[in-house]
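One protein chain is absent from this view; the other protein chains keep their places.
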Amino acid sequence: MINFTQDAGFGLRGRNKSEKRFQWAGRGAIAISLAFLVIMFFSIISTGLGALQQSQIAVTVDLSAEEVDPENVGDTSFNSLLKKSLRNAFPEVESRKDKKRLYGLVSTEAAFEIERQITQDPSLLGGPQTLWVTASDDADLYISGQVDTDLPEKQRRVSDAEIALLDKLMASGAARETFNKGFFTSGDSREPEIAGILSALMGSFLTLLVCFVLSFPLGIGAAIYLEEFAPKNRMSDLIEVNINNLAAVPSIVFGLLGLAIFLGYLGLPRSTPLVGGMVLALMTLPTIIIASRAALRSVPPSFKEAALALGATPVQAVFHHVVPVAMPGMLTGAIVGMAQALGETAPLLMIGMVAFIVDVPTSVLEPATALPVQIFLWADAPERAFTEKTAAAIIVLLTFLILMNLIAILLRRKLETRF
Amino acid sequence: MPDGTLIITRSDRPRWRDNIIIGIMAAAAGVAILVTLGIVLSLVFETIIFFEKVSITNFLFGLEWSPQTAIRADQVGAEGSFGVIPLINGTLLISAIAMAVATPLGLTSAIYLSEYASKRARDWVKPALEILAGIPTVVYGFFAALTVAPFIRMTGGQFGLEVASESALAAGMVMGIMIVPLISSLSDDVINAVPQSLRDASLGMGATHSETIRKVVMPAALPGIAGSLLLATSRAIGETMIVLMAAGLAAKMSLNPLDAVTTITVQIVALLTGDQEFDSAKTLSAFALGLLLFILTLIMNVIALRIVKKYREQYD
Partner (left out) sequence: MKQMTITPAAAPDPRKENPAMEQAFIQARGADVFYGDKQALFGIDLDIEEKRVTSLIGPSGCGKSTFLRAINRMNDLIPICRFDGSLTIDGQEVYDPAVDVVALRAQVGMVFQKPNPFPKSIFENVAYGLKIHGMTPSKSEMADRVEWSLKSAGLWDEVADRLDQPGNSLSGGQQQRLCIARTVAVAPKVILMDEPCSALDPIATAKVEDLIDSLREHYTIVIVTHSMQQAARISQRTAFFHLGKLIEVGNTKDIFTNPREEQTQNYITGRIG
């Protein structure tokens, strides 16, 4: 009698168990990779959100004509004015050491902030005014509740004395948390509480602009030639192999190329978006060529044949009937390439885009840095508050990458529904 | 031409315009060759100058890497020792850890996705894995240095192990995760290229699905998978940011994953960032390292691409 059940022999029970184990191993592998992704995102977002909030401290500054000459605001020492008002707020602080600690609660930029507020609104002048200034990075940690007061004093950055001062400020409503606008509107700084990403963002934008202007025309030109016109010979084989290999060359090697040729041989200005863009253009070229060729290949040959049969020259046929249809696909490739370039760091380090840039660059010939390089620099900085900034900058970078990829996906969808 | 003769010999349209357009596009394609040429020439040129200052055997076989310290102050050209072996040791150690993490994860994911997962699951999981490939390496570097390295140090400490704060294990593990999507998507293609008839034959004889995969599909896909692993290894060797942020700077001969080691790429960055004279042996050695890195990865890529191509032809 035939038996088709699990009891038929053939060691089936064991084999079925190992089948199950095998499937679970597969699910486990996927789960591990995705769990890593989730943990990484969670860790970065939870760290970075703090940097989008900023602590401010209210100080009552005497802006009467005695202290500030209304005709000549710039001559005032706002720094001593600020210190004075802090002393007034805490009359109990007497020793030199304690005073220094008190001044350390506000950012070193606080005096400039007062000056800026007066320049923007001269009507403040004439008497005592309560103004909000940025708290120092350590004070910010405490105000935003990131200091574990259970730790022994030596193991935390904020001392008991500082905590006493801050508690008093918070109790009187003289400390608050606001949205950190400055993070998006100012450049880098040595002081974490006022460091922003605008200079790096602008640097990235200018670099990508140069990269796109160079790599897109070159990339689609090369793709159209290779796909539609190149004779099948050793030369085109060589180019083909070349492009595939270039796509796998480590990015740092492109940086060395930029250093030796663009900076060393051509003498182009160091640290500039121009050179950065040129290096990234060479890197993204293979990506754009490969994607554009795939887009061209997906156009039905009948389009071109129909044009040729009507007496169009091959160039006309390709440019009138093949290229327009393939354009969304080629743009998709370009966007994916640009997204890659936006996240690229190592080659930019090679050509000196690691400079400390406070001013927002306005042309491709000014020294600049880029967003991922800024992340690298901040990640290296010793201040605890820069960790938050780094994570926040990463959130901004990932947001841009997600946007670019979304656009690419939408374009691809549009292309797919066409035929 | 209603009553004229039919002319099919030459049109009076200028041909040269088309030829110029084609010429320009051919030149664009030629840029690809120029880039390779530029890489090779710039690296080789600087490397030759470097070898005038430091002998090639010292470079390739030297066991000590310390470009800053002079051996003897009076010796001309000897700014330090430039033995590349410790760097290769560190590079291979971290790459090996990365591959040890990425190979099982990437391969089993690829097998599950191509052989078991429903189309719906595949449509969700594949793009999710691709996200891992799209995250900039500087982000991985930050995560490795901020979260993974302290975690490993702490865990190791609980078992009484001495773990360096910039351990090779942290950098390698994070790099491994980064490489998972590369291996899984390449292997996925390779596994899908194995003809269905082989699966049918095995299943038709009463092999279970996993026996079919292990004993028929994987052996048949082996060359292609080897190619994809080779590509992934080359990617790990050339990776810069993760190791720059999470691995050490000191060159050390060690095979212990808990030690801090340094890599070729880290040293290139360390030698070239900051101010430097262009002609010193220290600066030039970065180009020699670059050339070494380029040759190493190029060989692996060429072999890998050839294997994959040959494999595809076998089943086409």
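Here the chain labels run A and B in written order, and each chain numbers its own residues starting at 1.
The definition used in the following text is that a contact is a pair of C-beta atoms (placed from the backbone, for glycine too) under 8 Å apart; a residue touches a chain by one contact, two chains touch by 3 or more.
Everything quoted here is computed from the prediction, not taken from an experiment.
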Inset, instruction - Identify the residue among B:V31, B:V54, B:V190 or B:V216 that touches the chain left out of the display. - result: B:V216
Legend entry - Contact partner of the left-out chain, one of B:I24, B:A133 or B:M205: B:M205
Inset, instruction - Touching the hidden chain in the full complex, which residues of subunit B are there? Just list them. - result: 118, 195, 197-198, 200-208, 211, 215-216, 219-220
Legend entry - Residues in subunit A touching the chain absent from view: 1-6, 8-12, 15-16
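We adopt the following convention: only the chains that are shown with their structure count from here on.
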Legend entry - Averaged-CA centre spacing for the pair subunit B and subunit A, given as whole angstrom: 23
Legend entry - Residue numbers on subunit B that touch subunit A, as the complex places them: 13, 17-18, 21-22, 24-33, 35-36, 38-39, 42-43, 45-46, 104-109, 111-113, 116, 125, 128-129, 131-132, 134-143, 145-147, 177, 180-181, 206, 208-211, 213-214, 231, 234-235, 237-241, 244-245, 265, 268-269, 272-273, 278, 286-287, 290, 293-294, 297-298, 301-302, 305
Inset, instruction - Report the residues of subunit A in contact with subunit B in the complex, numbered from low to high. - result: 10, 15-16, 18-19, 22-23, 25-30, 32-34, 36-37, 39-40, 43-44, 47, 217-219, 221-222, 224-226, 229-230, 238-239, 241-246, 248-254, 256-257, 259-261, 264-265, 282, 285-286, 289, 313-316, 319, 339, 342-346, 349-350, 352, 354, 372, 375-376, 379-380, 387, 390-391, 394, 397-398, 401, 405
